[in-house]
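Below you'll find the structure I mean.
Only one protein chain is missing; all other protein chains are in place.
Here is chain A:
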Amino acid sequence: MKYLLILPLCLLAAPLAAQSTTPSDLIANYTAEAGVAASAERGQALFTASHTGGKPDTPSCTTCHGADPRAAGLARTGKPIEPLAPLANPERLTDLKFVEKWFGRNCNSVLGRDCTSAEKADVIAWLSSL
């Protein structure tokens, strides 16, 4: 009986909210893909480290986002970037397509490769722990 009521609601909601998500759902999904638990410490290390594999102008996530994700960053063009931490900016990490697009670009700019699901889970775990 319960299912019969919930099912039509899901069908109605699904097309509208197809890409919408939450930080904890993202962590759960990336963790499931990776098969290892997320670690906020590893996420922080990845985010704040200087890397050498990517494009020379963008050695670190902090190049644009700054060292404190609760504060705004600055793109290389001088345009401000809103804080990444969900507590400081509730719109963050709520759209799967957006999150995937920017992990795709930024990991390639900074690391010279895609981030793994484990790395994505780690970074999100750190951002949402702040």
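Going forward, contacts are C-beta pairs under 8 Å (C-beta built on N, C-alpha and C of every residue); 3 or more make two chains touch, one makes a residue touch a chain; residues count from 1.
Keep in mind that, in the parts below, contacts and distances are computed from a predicted model.
Novice: Look at the options "Dihaem cytochrome c", "Glutamate/aspartate import permease protein GltK", "ABC transporter ATP-binding protein" or "Pyruvate dehydrogenase E1 component alpha subunit" and return the one that UniProt uses as the protein name of the missing chain.
Specialist: Cross-referencing UniProt, the chain left out corresponds to "Dihaem cytochrome c".
Novice: For chain A, which residues reach the chain that was dropped from this view?
Specialist: Its contact residues with the unshown chain are 55-58, 74-79, 104-106, 108-109.
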